[in-house]
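Right, one structure below, let's go through it.
One protein chain is absent from this view; the other protein chains keep their places.
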Amino acid sequence: MSAPSATMPEANIPWSLPARGPVGMYCLIAAETAIFTIFVVAYIFYIGKSLSGPQPQDVLRVPIFFTICLLSSSLTMHFAVKLLRGGRMRSFGLWWLLTIALGTIFLVGTFREWRHLIYDEGLTIQTNLFGTTYYSLVGLHAFHVTVGLLALATVSIFTLLGHVRQEHAERAEVLSLYWHFVDVVWVVVFVVVYVIGR
Amino acid sequence: MSTESIPWPNSAVTPAPLVERLHEWVTTVDHKRLGILYILYALLFLVIGGAEATIMRIQLIRPHNHFVSPQVFNRMFTMHGTTMIFFSAMPILFGFANYLIPLMIGARDMAFPRLNAFSFWMTAFGGLLLYVSFLGGDGLYGAGNAPDVGWFAYAPLTSKTFSRGHSTDFWILSLLVSGFGSIGTAINIIATILCMRCRGMTLGKMPLLAWLNLTMAGLVILAVSPLTAAQLMLLVDRYLGGHFFDTQAGGSAVMWMHFFWVFGHPEVYVLVIPAFAFASEIIPVFSRKAIFGYPVMVAATVCIGFISMSVWAHHMFTVGMSSAANTFFVLSTMAIAVPTGIKIFNWLATMWGGQIHFKTPMLFCVAFLFQFLIAGLTGVMLSSAPFDWQLGNSYFVIAHFHYVIVGGILFTLFGAFYYWFPKMSGKMYNEALGKLHFWLFIIGFHLTFDFMHIPGILGMPRRIYTYEPGRGWDIWNLIVTIGVFVQAASMLVFIGNLLWSYFRGEIAGSDPWDAWTLEWSTTSPPPPYNFAAIPEVKSRRPLWDLEHPEDPDWLYE
Partner (left out) sequence: MTGVSPHRFMEAPSWNSRGRSFPFSSVVVLFLATARVIASIQNVEQPANALNVTVIGHQYWWEYRYPSLKVVTANELHIPVSDPAHRTPTFLTLLSADTDHSFWVPRLGGKTDLIPNHPNSMWMDPHETGLYLGQCAQYCGTQHAKMLLRVYVDSREDFDRWIQEQRQPAHIPETASEGQRIFEETACVNCHTIAGTRANGTDGPDLTHLMSRQTIAAGAADNTPGNLLAWVYDPAVIKPGCRMPSMGLSTEQAGAVAAYLETLR
């Protein structure tokens, strides 16, 4: 049995729908945005409300260098995906690894900052409202960076094993959407914690 | 479109061994099987939640009753609410969405079948985790048992100080786990609807069920996430010494309320919008008319979705917000009545001038219209903050929301069960038993929930394990409890009908209702691949076009 009888002129209109991968990833990004929004709202609401303990302006040092690293990793990621689309596998692999390296440097910076805050300034998640909201927000972001790095590293391993080909560019693009999202979140966190909150 | 089946390799004459068949079900990624798993899982928890409600109602049948201790009662209302919302209503609606959406849009499966399976099992394990809590006995400090903090778990009652032991942790973790499942399903629904419609099915031509589930999925993504965030914060407070909701450290108990209700209000629209979807599919078929005002129905639903994100603090009118804030939330809550009222008019307009067939699905949907209207009216009453200052947190509110959830959502769900049971099982249900279920349930529902408004008006607050005689509440509580037993009887009829019809019902055929959407073009039950050839559509009622090539819908749409 064939499709319903149709001698309609529209029968030959091309039928194209969006691809599943990006749509799914945008939905995930929307959900994650909602989660981060709640943590940001809590952070902003509690600014200045700690009853005791270190205050942001006393102990926070603005992480300019590490921020530049993380935001540059979005750029390197963008180049990597472009190269993969163009089939330039070796260059793609290198720029992808560079992205991972920049992301890792960012994480190292976060943990160094935390070590300083905990051991030198006595600020922990238990200390006061600032400590609770700061470690939760920055920690949630760092967790997302970590998960992203694991995914990127997996792709790197597959690349080194030769399983990644030009037709996988769309999947890499979907992953890059996640990575760009993580960077945008950092911009928001940076402004809220290191600019507004101080 | 084809109604023939292509012979499928596994259709041997001797069925596979039981272990293999179970294994197939456990590892399935087929949206139809996952849909059925969701529905059966939710039915089980519906019965369990009903048992919890029955225990509460027996305890409240008269003042100073000693059927259960206060500790057990407090666990009952917590578990009843949590179970019904998260492990019965949401899964059952996800189940129907999973089953129907690919069929209705002419696809072979959901966009991400493995994510689909993952989401189901996350929800399933979440529910099991919640019930494992009962094994705690008297537990740590007498608090190792099931959670007893109420389904909205207000701070600081949930802090380690006031909830020692692990009962609250079961609440947090089970919902965290199932929340990931809900978000996964929502992502799947959106991607499926946007990316996998068959040729010709523009967004303006897809069934209303697809539009409404698309809206629901958007709400899940935006609403469940705040709950996840708040629960992570609560875990930080309970286990890492954090102070998010620690009032001694300057934290805010009201902030928990804001975060919870930012989830909690859209959540009830997550529940009711799919119920609207069922009504929107069933009422036209049994009125023999296309739905009236399809574009307005879509617009109204999307409006409801948006507005629902702005009304949450009407659950907080009594916490001491400023008059400006209270007034804003009164306005937004009343505003949502407008698109909802429009939808009711459109359903009525669909029936107007049609030829009504009062089969069981239609009976349930007509009752839904009437009951949902009343629930909406008590909702408008509660939306007025001064009125809510008296009646908030009382049995009036409990009556209102059960009127929506049971009288609105559960009624359309029963309608959906009866309507799609032939498609899912291949058998017709027994119409006489269906009508018996309907009438028993109507009587039980109204006995319980109509009269429940009265003790609220007379001052009876919620979540109390007993009450004083002489407040005038006794007789109403008695009637409310009697209604529960009538409802229980109707549930027995329902389950009996399902079982009997599954094994002994008449063969249904592919389209027993002479309906018009694509799921009725395949066999009952559909083959695993849904359609032999992916269909192409030109209107909202493709089967009507097929049967009436001389007068197709697309000439008029």
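Here the chain labels run A and B in written order, and each chain numbers its own residues starting at 1.
Keep in mind that, in the parts below, a contact is a pair of C-beta atoms (placed from the backbone, for glycine too) under 8 Å apart; a residue touches a chain by one contact, two chains touch by 3 or more.
These figures come from a predicted structure and were not determined experimentally.
Note on the chain not shown: across the whole complex it touches B.
Set against the missing chain, the residues B:S182, B:N326, B:T412 or B:N477 yield one that touches it, B:N326. Checked against the hidden chain, the listed residues B:W211, B:F292, B:F364 or B:F445 yield one contact partner: B:F292. Within the entire complex, the positions of chain B that touch the omitted partner chain are 69-71, 74, 148-150, 154, 156-157, 162, 247-248, 250-254, 285-286, 288-293, 318-320, 322-323, 326-327, 330-331, 334-335, 337-338, 341-342, 345, 349-350, 352-355, 357, 380, 384-386, 388-390, 392-394, 458-459, 461-468, 471, 513-514, 541, 544, 553, 556.
Basically, only the chains that are shown with their structure count from here on.
Centre-to-centre separation of chain A and chain B, using mean CA positions: 34 Å. By the touch rule above, chain A contacts chain B in their complex via residues 1-6, 8, 10-11, 15, 17-20, 23-24, 27-28, 30-39, 42, 45-46, 49-51, 124-126, 128-129, 132-133, 136, 140. Chain B contributes residues 1-4, 111-112, 115, 183, 186-188, 190-191, 194-197, 199-200, 217, 221-226, 228-230, 232-233, 236-237, 240-244, 249-252, 255, 259, 262, 533, 535-538, 542, 545-546, 549, 554 to its touches with chain A in the complex.
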